[in-house]
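What you see is the complex with one protein chain gone and the rest in place.
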Amino acid sequence: MTVEPLPAGMGREMHALVERLYPIARSITGDGLRETLAILGEGLPLEVRDVPSGTKVFDWEVPREWNIRGASITRVGGERVVDFSRSNLHVVGYSVPVRARMSLEELRPHLHSLPEHPDWIPYRTSYYRETWGFCVTHRTLEALEPGLYDVEIDASLGPGSMSYGELLIPGEEEGEVLVSTHACHPSLCNDNLSGVAVAAFLAGHLLDRRPRLSYRFLFLPGTIGAIAWLALNEAGAARIRHGLVLSCLGDPGAFTYKKSRRGDAAVDRAAALVLSRSGKEFRVGEFSPYGYDERQYCSPGFDLPVGSLTRTPWGEFEEYHTSADDLAFVTPRALEESLGVCAAIVEVLEGDLRYVNTSPKCEPRLGSRGLWKGGGGEGGPGEENLALLWVLNLSDGRHSVLDMAERSGIPFHTLAQAVQELKEAGLLEPGG
Amino acid sequence: MTVEPLPAGMGREMHALVERLYPIARSITGDGLRETLAILGEGLPLEVRDVPSGTKVFDWEVPREWNIRGASITRVGGERVVDFSRSNLHVVGYSVPVRARMSLEELRPHLHSLPEHPDWIPYRTSYYRETWGFCVTHRTLEALEPGLYDVEIDASLGPGSMSYGELLIPGEEEGEVLVSTHACHPSLCNDNLSGVAVAAFLAGHLLDRRPRLSYRFLFLPGTIGAIAWLALNEAGAARIRHGLVLSCLGDPGAFTYKKSRRGDAAVDRAAALVLSRSGKEFRVGEFSPYGYDERQYCSPGFDLPVGSLTRTPWGEFEEYHTSADDLAFVTPRALEESLGVCAAIVEVLEGDLRYVNTSPKCEPRLGSRGLWKGGGGEGGPGEENLALLWVLNLSDGRHSVLDMAERSGIPFHTLAQAVQELKEAGLLEPGG
Partner (left out) sequence: MTVEPLPAGMGREMHALVERLYPIARSITGDGLRETLAILGEGLPLEVRDVPSGTKVFDWEVPREWNIRGASITRVGGERVVDFSRSNLHVVGYSVPVRARMSLEELRPHLHSLPEHPDWIPYRTSYYRETWGFCVTHRTLEALEPGLYDVEIDASLGPGSMSYGELLIPGEEEGEVLVSTHACHPSLCNDNLSGVAVAAFLAGHLLDRRPRLSYRFLFLPGTIGAIAWLALNEAGAARIRHGLVLSCLGDPGAFTYKKSRRGDAAVDRAAALVLSRSGKEFRVGEFSPYGYDERQYCSPGFDLPVGSLTRTPWGEFEEYHTSADDLAFVTPRALEESLGVCAAIVEVLEGDLRYVNTSPKCEPRLGSRGLWKGGGGEGGPGEENLALLWVLNLSDGRHSVLDMAERSGIPFHTLAQAVQELKEAGLLEPGG
């Protein structure tokens, strides 16, 4: 497979998908997550799986299913001061149902705000400790007058299931590439509708082709979803050769690749190569056992070669986990660049093979085979000719095309073309 | 064992020990050295060993014993211009006895001074070439008038023995840590009463505890003492897992760690870690086969993992080997910091074990076990929680706690506490 350039305009299409998914009240279980997967399934042959509440998954247990229909705080005899229908961030995720009249004093400990950003609503959850709460702007909080309030959270928390979406694009050879993204956050765009959109469009890009490797896309609830998938697919995890956790890919910040626990996996090197040649600002950081679902994939019992790609990482942008992570914060251009980087990493993984030079003693004649571009030696040889020489020189069965790209400084794509030409000329065979 | 923080005020106590030892006329043999070891033995269960003169130790031989009672230069018919009782640096170490009247012209070749520091007395020895001499201030030298002088060195050089002090603090497991310091210099404080004091107090600090490893402290004459100990304990040397040569630890200069010949021994990494996290200025330098007794421990026939810790290294401070290396040059504060660094290195060596995560597939639930500090995920996780995650992630039997500290940037102490908590929770077992 050769990965062709991406069609133009994909940035706008990805942003449109983010817009469509934005209003849905997602959580780690429940109907909002199902609706999200259904929308993704419109364009992709996604399989949606449901894991029943209570299922043991390693040290954890799939939680009860949570659904919410509405929530509000109303001044008795006065106006409705908080309404879930205006923002699904208003309710602390996994809040237990409430219907009560209480004083402001009693209500106050259940209200969360961001004093440093008085117009933003924070995002809070409490999956594993039963409680209830509201997230409000600090301006709202400060305007509340003493008195009685009617508080209602019309939610249910009970046996059900946890859903996730899975899509396998089969390849020609053994070995899988895992692309995993969390899809459990409500109206938050960069974290992580951006990751969902980039993963979905990357899948679409690959679906039309016949890749060499298989690609498994997972749209999961964070943490518990990855844990459940690993627990239910323990044997399958061994097929994973490379992996990427995608999130926070829609903001305009610099790219950040966080290496896998192994630190020198092919995907780590591929991502570093692509970013270093991208002409864009970027950072490549070491693994740490905190972050997104790479925590689970890189736990010592799995130690999968899975890295994490973001633009600005979680917690390093002010809008993180607030209502300001909205549709304006993510841009078509940023999404399109992110998809381009992912596609370029895929191109490297697809083409990273080893070859054997069939004419390894001295250089073979390239001119007489019509492979040498340009004249008889005046000026420099040009990058395409150098690519031929590098591929021939390092094709001893011990160097892969990624090795050649790192060592030569020549773009991977140019080397991959040289490989193709040399194979056609009979000067190169797969091997090593 | 957990190494507790050092009690305050130890700097002053160490300085007091330096003050007490300062006046004694030490050499590589003789009563001054014995008196020094006896004083150290007051507070420590030190074993003093005597090796007879003439004992063959590898390529060397234990020298004759040297003792000195007094020495002077007196202008005939005039005043006493040099008197050993005023400074024991006045006599070249191992000078043969002299009692003679001679002209200034004859005397002159036996006088040593420092023209660039006219008020300082240099320190000179001649262990292996029979001679005699006096070290004087340049001002004294220049004031000498032509004429006759009575010269007397009341010393003895003959069969006897060479003493050294040894203290073993037994540990719970196999393997020893060597702490070696030279104790043969007369009235010189930084080189090396500072090293003697820090070693003695480190021993005292460990004596009250039950360390995991055994600790062997040696107070030796430089060079010949270390050679003798190695020759007489050749089999025992194989038990040494880590070692430090201590000297020049009382001046206010930056810390300097010189690596063992191996360059990547655990003690090398432990010292670099401790210094890099100490908030103090420091250098870590490569091994060289010159310096203190690490020369012998790191000779190719032993190649022990022994590094050297100083503040300003020998020869790099002006006061080195002169009367200006006196009680004012070493400070309680510098000594206390040095002891702190040594104790922190010990803490790393004690805690540098490998563990196995008993729940290695995905993260175990920390919140439900009461191990997670703080709330449900807002803000960063905090260093203590990160320590738990790092220990769990790297506890695959192949990474030690030192590896974790280097890789995570988290203080060793915090990681050691996380290890303890995880062991108690049954999530960690020794192994690897």
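So that you can tell them apart, the chains are marked A and B in the order they are listed, and the count of residues begins at 1 in each.
As a convention for this text, contacts are C-beta pairs under 8 Å (C-beta built on N, C-alpha and C of every residue); 3 or more make two chains touch, one makes a residue touch a chain.
Just so it is clear, the structure is predicted and the values come from calculations on it, not from any experiment.
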Statement: The one residue from B:51, B:183 or B:227 touching the chain left out of view is B:227
Query: Of A:204, A:315 or A:360, which sits in contact with the chain we cannot see?
result: A:360
Field: Residue in contact with the excluded chain [from A:249, A:392 or A:405]
entry: A:392
- prompt: Residues on chain A that touch the omitted chain in the whole complex?
  reply: 357, 359-365, 367-368, 376-381, 386, 389-390, 392-396, 407-408
Field: Touch list for chain B against the chain that is not drawn
entry: 57-60, 122, 124-129, 226-227, 230-231, 234, 261, 286, 288-290, 295-296, 298-303, 315, 321
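In the analysis below, only the chains that are shown with their structure count from here on.
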Query: Where the centres are mean C-alpha positions, what is the separation of chain A from chain B, in Å?
result: 54
